[in-house]
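Everything below concerns the one structure shown next.
Removed from the display is one protein chain of the complex; every other protein chain stays in position.
On to chain A.
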Amino acid sequence: MDALQLIVVSAGLRQPSSTRLLADRLAAAAERDLQLHGRDVRVEVIELRDLAVHIANNLVTGFPNAELGDALRDVEHADGLIVVSPIFSASYSGLFKSFFDLIDPMALSGTPVLIAATGGSARHSLALEHALRPLFSYLHATVVPTAVYAATEDWGGEAAEFVGRIDRAAGELAALLTLREPKPRDSDIEDEDEVIPFEQLLAG
């Protein structure tokens, strides 16, 4: 069987970024679990910081440039997603939302998604439940029950709870992914399937 495609979207802005750090931890844990299930997985990370200007240009012009178009296609065709945003002003960052505003609203139907976020203190952790989970529910994705929030203090705190949460979330994502066939990647085949014969359009 073909490898599953796991796409990681990180909206961290700093270099190095704790958002990216969390994304990598989650991806590594999911990859490990999938391999235990005997599934090949290919992990690719999309750093939204590198696409920030292209995302703004797409909002203005209505079309993505080649680089952003590739990233959007990767997300839309992913077998599973790990999405990580910093929490700004009680919600996902504007860059994170702007990127997902460009995704075809039906493209993520049924796609397993692990949501995660970072912030300065644990006080903002429920933004995951109030902002990220509804966003991906709207996109008809299957959001795993455990969301992972990393406050600054978690990077030096009690390991067991933080690591346990990462493992639990990654395990939930891996369990959903093991049930799936990889999505077809040949976009031409999909395009031909999209044609609705005109007699059917005429019939209303």
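By our rule, a residue touches a chain if its C-beta (ideal position, glycine included) is under 8 Å from a C-beta of that chain, and two chains touch if they have at least 3 such contacts; residues count from 1.
The rule is simple: contacts and distances are computed from a predicted model.
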item	value
Listed names "PadR family transcriptional regulator", "Glutathione transport system permease protein GsiC", "Tripartite tricarboxylate transporter substrate binding protein" or "LLM class flavin-dependent oxidoreductase", with the criterion being the UniProt name of the chain not displayed	"LLM class flavin-dependent oxidoreductase"
Residue, one of A:Gln15, A:Thr61 or A:Ser89, that touches the chain absent here	A:Thr61
Given A:Met106, A:Ala160 or A:Leu201, the one touching the chain that is not displayed	A:Leu201
Footprint left on chain A by the chain that the document does not show	56-57, 60-63, 65-66, 69, 191, 194-198, 201-202, 204
